[in-house]
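One protein chain omitted, others in place.
The first chain written gets the first letter, and so on, giving A and B; residue counts start at 1 in each chain.
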Amino acid sequence: MNRVVAVLSRIGRLLPAYAVLYIGFLYLPILLLPLFSFNDSKILGFPLTGFTTKWYGSLAEQTALFDALKNSLIVAVVSAVVATSLGTLISRAITKHRFPLRRISQTLVMAPLVMPEIIIAISLLIVFLGIGIGTTLFTVILAHSLLTIPFCVSIMTSAFGQFDDALEEAAVDLGETSWGALRRVTLPVVSPGIISSLLISFTVSFDEFILAFFLSGNSPTLPVYIWSQVRFPAKLPNVIALGSLLILISILFLLVAERFRRRSERFTQQPE
Amino acid sequence: MTLDKNARLGLLLATPTTLYVLLLIAAPVGMTIAYSFWTQEFVDVTRDFTWANYREVFADPLYRTLIFRSVRIAAMVTLLTVLLAYPVAYHIAFNVKKNKAMWLFLVTIPFWTSYLLRVFSWKLILAQNGVVNSALLWLGVIDTPIDTLLYNSEAVVVTLAHAWAPFAILPIFVSLEKIDRSYLEAAKDLGEGPVRSFLRVTLPLSIPGIIGASMIIFIPTVGDYVTPALVGGSDGAMVANMIQVQFGKANNWPLGAALALSAVVCVTGAACLLVLGLKLIERSLK
Partner (left out) sequence: MDHKIAVNIANVSKSFGSFRAVRNVNLQLKEGEFFSLLGPSGCGKSTLLRMIAGFEEPSEGTISIGGLPMAGIDANHRPTNMVFQSYAIFPHLNVEENIIFGLARSGLSRSEKRARAEDMLAKVGLEGLGRRSAHELSGGQRQRVALARALVLEPKVLLLDEPMSALDKKLREQMQMELRALQRSVGITFLMVTHDQHEAMTISDRCGVMFEGKLAQVATPHELYQKPNTKQVADFIGGMNFFDGSIKANGGTRLEVELPRFGQLSVDAHGVSDGIGAAVTIGLRPERVHIGSERPEGADVAVPARVIDRAFYGETIHYYLELEGRTDPLIASVTNFERADHFEIGDAVWSGFRGGAAVALPKK
């Protein structure tokens, strides 16, 4: 026991340094890609040989990439809208209403988060081929909406959970119908949450690989395209340049989503 | 049963989403279960009930090994991720006074970038002519590249422990943050040192967070495909890779379905044991 105490108390003092190191560990892989993307060598290692932007330049020549990008954008935008709409509806129900099977519904819609993706992928594949709709971008959209619903639900239940019910009653009390209260008060107040949910589900769908791999058929999304490229060593520098761009875009989206999330908090919290 | 207005509206709002998820989970999983009892005959599937696929899964050492290795790797990933993440969650909950949100955001950013690209980056880091080796050679630490960094189950464990970091930090942070600080002050008041009060108060109270983190890491990891495919090699291959083969090249969907479901059953069993174990630890600490 005394040994344990001694060891733990030493760890306790090193905690801040460890936390910083850990953050470094988290960021190492996503910082390496941009670093190598500007390196003037096909060999991805040290020492770095020189600065170049040619890998970015040659991206423009790959037409398959732009098809894949278009596919990914379609899938991500539609999935984000579908998942956010469905997520917003049920979040409102969960936070503001008592109804039969409420807990079961809540658990069920969060289930895609903990299911191994490969299971979702193959069972959807079986069904889509079984009922004869094949695999297209449409099936990827169905799957991505399913996958992103849990993220939307957790964002929107928190937005509705912090929403003061008296705001809607106040609107009705001041002469609005319940539809008017929804339009003039509820939606504007939770809109930062809705925007943040849209951005997050867009990001998740845009980066998702397994479901798209099984379900996209002949219309690859960007991650599926990247997967097909990483097998060719000659293509690696291009892939890394593309990957760096994607990471940049994801981070930009996230920063915007975080801004809206904070605004949502400011809207819904009472001052002390 | 008669429902009041509030309940009817709630049901109306909840139904579309619930139905959507139910249709896209229950129906496909049901179909997968059915498939696992059928037989593949070249391009067609014979719909006669048979246990043959499950017999094959558990009789063939290849499949058996893959399933057990997947569960073992998932358990190691869970352990490593929680061990590495706990001190960070602790640091954010207790040492960071301002900027907590900033730290949490910083921790989650890498998670939102493409998983495929992050795994790919690990492949670059660990490869024979990759970042670690070339850096060590360049610095003169080693003369010949270490060729055991990549293509084994350890590479898979490290890569996944990195990928799941926020899923471990956030639930543990939440459980630590919820601890009433007056408990800790009371422990201090009773003459407990910081380490003893950690072992007797903080750790037991954070076990629910550890359980949450473990579940959200352990179960999906068993079905991971990308990491073993990119950094696992043949030693680090997992069951998802074989499932993909059955649905792809081998074209034996019933066997693939049986593999997938067997893996799910094993992981569920293992997850129950894991939760039970953690609950026992929680009790013994209290």
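Points worth noting:
One rule holds for everything that comes next: a contact is a pair of C-beta atoms (placed from the backbone, for glycine too) under 8 Å apart; a residue touches a chain by one contact, two chains touch by 3 or more.
The structure displayed is predicted, hence computed values, not measured ones.
Contacts of the undisplayed chain with the visible chains, over the whole complex, involve A.
When you scan A:G57, A:P100, A:G134 or A:P188 for touch with the missing chain, the hit is A:P188.
Touching the chain that is not shown, out of A:I104, A:V172 or A:V256: A:V172 (per the contact rule at the top). Where subunit A meets the missing chain, the touching residues are 164, 166-167, 169-177, 184-185, 188-189, 191, 266-268, 270-271.
Following the convention adopted for this analysis, only the chains that are shown with their structure count from here on.
Those residues of subunit B that touch subunit A in the complex are listed here as 1, 3, 6-14, 16-18, 20-22, 24-25, 27-29, 31-32, 35, 84-85, 87-88, 90-92, 95, 101, 105-107, 109-110, 112-118, 120-122, 124-125, 127, 129-131, 133-135, 138, 162, 165, 193-196, 198-199, 215-216, 219-226, 230, 240, 243-244, 247, 253, 256-257, 260, 263-264, 267. In the complex of the two chains, the subunit A residues touching subunit B come out as 4-5, 8-9, 11-12, 15-16, 18-19, 22-23, 25-30, 32-33, 36, 43-47, 86-87, 89-90, 92-94, 96-102, 105, 108-109, 111-120, 122-127, 130, 142-143, 145-146, 149, 153, 200, 203-204, 207, 209-210, 213-214, 223, 226-227, 230, 239, 243, 246-247, 250-251, 253-254, 258, 262.
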